[in-house]
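The complex is shown incomplete by one protein chain, all other protein chains being positioned as in the whole.
Chain IDs A and B follow the sequence of writing; residue 1 opens each chain.
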Amino acid sequence: MTEREPRDPNDPVLPAVEEVREAELRGVEAGLGEVFEVPIGPIHPAMKEPIRLTFRVRGERIVGVEIRTGFAHRGIEFMGMRQGRNLIQVLYLSERICGICSVSHPIAFTQAVERAAGIEVPPRAQYIRVIISELERIHSHLLWAGVAAHELGFDTLLHLTWRVREKVLDILEELTGNRIDYAIPIFGGVRRDITPEQYPKVWEAIRYYRGLLEQLLDAFLRDPTVEARTRGVGVLEPKEAEELCAVGPTARASGLRKDVRQDRPYLAYPDFEVKAITPADYGLTPIGDVYDKIVVRLLEVGQSLDIIEKALMNMPEGEITSFPKIPALLAYLKKAEGEGLGWHEAPRGEVIHYVRLVSGDESLLVWKVKAPTYSNLLSWYPMFEDQEIADIPIIAACIDPCICCMDRVYVVRDGREETWTKEQLLKLSWEKTRRLRR
Amino acid sequence: MRAEQVLRALTASLGEKLRSYELRPLEVGVRQKRTVEEIWAEVAREAIPQAVAVLKGLGPLHISIISGHDAGETIELLYHLAVGFGTEGGEVMVTLRTFLPKSDPTVPSICGILPGAETTEREKIEFLGVDFPGIPRRDHVFLPDDLPVHPWRRDEPELEKFLHRMVEWEKGHDRKGTEGS
Partner (left out) sequence: MSGWLVVGQAALVLLGGGIVGLFYRGVDRKIAARMQARIGPPLRQPFLDLGKLLVKETVIPKTAVAWLFSAMPFLAVIASFTALLYLPWGPFGPVLEGHGDAILVLYLLAVPALAMALGGFASGSPLGVVGAQRELVMLVSYEFPLAVVLVALAWRLSTLGLGPAFSLGVLAQNPLWGAVGPLGILGLAILLVSLLVVTPAELAKIPFDIPEAETEIAGGLFVEYSGTYLALFYLADAVRTVVMAGLVVALFVPYGIAGPLGLRGAAAQVVDLLFWLLKVFFVMVLAVTTVRVGMARLKVDQIARGFWWRITALALGGLLLLVLDKVVMA
């Protein structure tokens, strides 16, 4: 019932607004019933971030949708280019574009600047960047899986996945000092080394997740209610995914082997021979529904484990940065001139940064940030077509939207209780980091 | 897909309209070295749809973003496209650069060829005041609909005043509630 008819290959992937309205009126004339508007957002329990989706609904069925974003626009690029910040300060800004992919944006940004200024990155630093970004992918995919379960009304699965996710956050805290905003990449290297004493803890986490992955696959993919709610829901056909330039797991679930790490590798990624994962790797025929997106994300957790394992085993020795002194780096960057692109496969898809530096100015002339959700936004239109109201949250969630990332805004999360002061919380987090490091 | 192949197709189809081009190979990898090729080409603005159509003919085409920049007399747009994903190391990044005079900041929309370019073209309309004839929707994506300025223009006389107003507005509001006490 919920499955939408396959698209006519001659139809445009995005129907014009007027056409949708006309079809709606024709339906009313044909006695299918009136159409009314259901607004979802900007504030809605299913959306963790502000976005407004206005649905035109007949009964329980969606006949049209309007998407309005920008409720969280911070003008980060403007702040980076036009308010006299130097590049190190902009690096901090780039880290705060998104709380979840908080290493993806700096990785893309530092690469762009390194290309523009011609800075080499030592091999060990490249490996460390890869390890941190793959750990981040694990935590982000588990976070998503929990949110998806919650959207389906399956809170037990939410609690299970989020409990499991704590382990990778602990490892990230152990390696970088923070649960999010790791502040690892810097122009020409990384800020912290991974020491041999830390290896065993990472190995232990890898073993932990290896054992759990099968359980998670079982809990998500073989649960009849989850299957009933996700099979055939929110279908994105391969042609649509290609024409609308979808990225990341959203595109891969439709069967496109599109992964930046594979297609145009960067950093140390050629060493790991990353292959884009589609549901076909799990023995399924990809149809691009929500179920396929769950499959892809969970399999990618396993892929990330492989990459981290390989990286730990082959870690090159040597320096972690080509500019140990920040003033020297700043002086070099001030003289540099050029333009560059930096890209990275974030958990949600392709992140791309474009920068242009001019000699004699320590700030950027041009900075353009593209977050994955930016590319995936349009794929919502075909996904919502002809679905039911009940499917809205899971379809909205299935591209793993990071609205703030797209709008480029930072969310401040406050402490557990009001009575905790900022200093107390800070002390608490220090204590925890120390406890982990012991 | 190789970069030369892409370049050949571009030069054959565009001819004079391809003003200049440059290959920027990039060596990546630590133990297994691989070269990723980037093409940076300058194209006349009326030839943008043609260039995109040529690239689309070469393989699956992806548009990452259109970057923009106010270069004084002109507005510079950079189309960051990627041709031919799906094979290991087989994607070529193509950046098409074009300049629009400020007196007539228009460039034909490529949404007809690549529907996925809609969001980024709409973003350029609101941020840089560029117009894309032929774009299906032109409402704002990120900024309020009634914003009087195009924030990325450097010659916007209203912008300074507007920013000043924003700062004043923030000062005027009690911010105690938002500062984590």
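Assume a residue touches a chain if its C-beta (ideal position, glycine included) is under 8 Å from a C-beta of that chain, and two chains touch if they have at least 3 such contacts.
No experiment lies behind these values; they were computed from the predicted model shown.
K.L.:
For the chain that is not shown, enumerate the shown chains it touches in the whole assembly.
P.N.:
So, spelled out: the chain left out of view touches A.
K.L.:
Out of A:115, A:129, A:229 or A:344, which is the one that touches the chain we can't see?
P.N.:
Result: among the candidates, A:229 touches the missing chain.
K.L.:
Kindly state which of the options A:21, A:44 or A:167 is in contact with the chain not pictured.
P.N.:
Considering the complete complex, A:44 is the one touching the chain left out.
K.L.:
Could you please point out the chain A residues that touch the chain left off the display?
P.N.:
Interface with the chain not displayed, on the chain A side: 1-2, 36-39, 44-46, 57, 59-60, 149-157, 159-160, 163, 223, 225-226, 228-229, 388-393.
As a convention for this text, only the chains that are shown with their structure count from here on.
K.L.:
Could you list, by residue number, the parts of chain B that touch chain A in their complex?
P.N.:
Where chain B meets chain A, its residues are 26, 28-34, 36, 38, 60, 62-65, 67-69, 78, 80, 82, 84-93, 95, 114-120, 136-137, 140-144, 151-152, 180-181.
K.L.:
Residues of chain A touching chain B in their complex?
P.N.:
So the residues of chain A in touch with chain B come to 12-14, 16-17, 69-70, 73, 75, 78, 115, 123, 126-127, 242-247, 256-258, 262-271, 273, 275-276, 314, 316, 341, 343, 350, 352, 354, 356, 365-366, 368, 370, 374-375, 377-378, 407, 412, 414-415, 421-422.
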